[in-house]
Each structure stands twice: as structure tokens, then as C-alpha cells.
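A quick write-up on the structure given underneath.
A protein chain is absent from this complex, but the other protein chains hold their places.
Presenting subunit A:
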Amino acid sequence: MSLLDVRDLSVVFQRRGERPFTAVDKVSFTVEPGQTVGLVGESGCGKSVTSLAIMGLLPKRGNKVGGEVLFDGTDLLKLRPNDMRDRRGREISMIFQDPLSSLNPVIPIGVQVAEVLERHQGRDRKQALREARDLLDAVGIPDPQRRLSEYPHQISGGMRQRALIAIALACKPRLLIADEPTTALDVTIQAQILTLLKQLVDDTGTALVMITHDLGVVAGLCDTVNVLYGGKVVERARRHELFAHARHPYTHGLLNSVPRLDSPRGERLHAIRGSVSDNIPWTEGCAFAPRCDNVVDACLEGPPPLEPTATGGDLRCNNPVSEEVTVR
């Protein structure tokens, strides 16, 4: 059984007097224990909303969540709020994008790590602080004893993200959702944090859902990749398969728009035409059609289904990029 089995997850934002907006449209994917799964896409493709829906952290009002989120066989969406709260931080944790604003500015780092241990493991403050020091040490924060009493604004961005990772992994959760964990960091620190994350999930057997728009992150970390567009999964493949033979024109475009050192001089960087807002509703056709180079008549006649591919992935496209074409 999969650790996490998301089935037809939908999130519809509905505000009074406005047309409902479907942010996540029947997204399904699974995460096996210990596996790292990527959710990739541009801003606005629904990747963060997906993660918040899994965690049950969407605002109570103004949205409708449908489908199932089976965690170890239990549908998280059907849990009572208190039961879900007991699982968050203990069985499922989450790391957010901006490490400074994700830490409470008026509480010392050590207490923030200790808080989650007190909450879920019933430790007293003294014991929790001792464990917090070990955790900070484990995520590579130098001089952890001193950091315990320091405030978030006193430590560097990299250290803050390390501290957040320590907090998220404090109770050894079985699933960690990382929502763009390196976006707010310097490139040099990004690599360190990714290495740390990879090492920690490998050693603890924690499954990782990596949400990112950065294909470099995917390349280094993920076993399986789900590419999202307009709130739907458009392509799913094993990492190597995806990078070698991306079938969906969108994935293909994404990979081709990464600048490369070995491209010929003077060649212009490839870009996908238009922007995320240039889409048509999935009910009318393929949302990517207005930006697609491979568009055919069928693309405007209804939503293409998500179909298994020969290489074990899934693909939602009427006219995919030929399997022989490799990404340049």
C-alpha cells in the first residue's frame, strides 16, 4: 500500500458573487514509503494548493475540497480537525518557502524546536530543549547550544531553513512536504539544503513530496515527477525518463527553457509562448493548447485523458512530442 495515495483531489475556490475557480482539478498521485516525489509546474499551476489541501491547512471558508487523500489507508480529508492536528507535525510535516517568515520572530529557535516535541512526544521543556540541541546539530547548525537561545532574525537564511527542517523532522514523520524549500535562498545555500534534505530523508526513510518550479531540484532529488498544468497532472514519469524523453509539449518546453552552458553561442533561449493566464478551461479542451506548438484540432474539442505510456508513466496529450526526440 502506498504511504500517500491522492485520488482525484480537487480544490475549488468559491467566493460569493464570483465565478468559482478550480485551482486543483482531479489530481491523483501516490507516494511510496521512503520515495521522493516531485510536483513541478509554473506559478499558479496548483502545486502549493495541493500541498495545503493534503495538510488540511486551507482556510475553512471560501473553498471546496473534493476527492480523497489516503495516508496509510486513512482519508485525511475525512478526519476530524483534532485528529488531523495530532497527525500534523508527527506523521506529516511541511517546510515552507520563506524560512524567515515561517519562524515565530518573538520565540527563540530552541523553544520553537522544543514546542513540537512537547506537543507530540509529551516531553517536558528541559528534555525537549536537550533534544532540540541534538536536532540542530543534526541539520548542521554550528554551535547548537548557543543557537537555542537566539532569535530567528539573528541567524542566517541558510541556518533558518536548517532550523525549519529540524522542526519538521523532530518527530520523525513518515511524510515530509517541502513547498519550494530553496526558493528564498542563495544558490550556494540551495545546494547545501537539498543535500541535507536528501541525506535526512534517505537515512530516516521519510517520504518526501518536493514542490518546486526548479527542474534542477527535481533532477537531483526526485524518483518520480508529476508535472502540473492548470491544476491537472499533464505528465508523470520516472525522473530519468522525464529528463531524457519528455513527451508532453509543456514538459518539453520547460526542459528546453533551462539555460545551458553547452548550448551554441548566440542561440536564443527557448521560451514557452504566452503565460499561465492564457489558458482555456479544461472542460473545453486542453488548457495548454493556446501556448502549445503541437496543437491539433482534438485539443480544442475536450479534455485529453491521462493515459499510461509505454515507459510506465502517464501522459495527458493528444499529440505528444515523439518518443525519439530527446531533449537537446
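Just a few scattered comments:
Here is the rule we use: a residue touches a chain if its C-beta (ideal position, glycine included) is under 8 Å from a C-beta of that chain, and two chains touch if they have at least 3 such contacts; residues count from 1.
Please note the rule applied: contacts and distances are computed from a predicted model.
When the listed names "Dipeptide transport system permease protein dppC", "histidine kinase", "Carbohydrate ABC transporter membrane protein 2, CUT1 family" or "RNA polymerase sigma-70 factor (ECF subfamily)" are checked against UniProt, the chain not shown comes out as "Dipeptide transport system permease protein dppC". The chain omitted from view is touched by exactly one of A:L164, A:L194 or A:I272, namely A:L164.
Considering the full assembly, A:I155 is the residue among A:I155, A:L175 or A:L255 that touches the omitted chain. Contact with the chain that does not appear here is found for just one residue of A:R15, A:K64 or A:R85, A:R85. Within the entire complex, the positions of subunit A that touch the omitted partner chain are 55, 57, 85-90, 93-94, 96, 98, 101-107, 115-116, 119-120, 134-135, 137-142, 146, 149-151, 153-156, 158-159, 164, 167-170, 172, 188-189, 192, 196, 199-200, 202-205.
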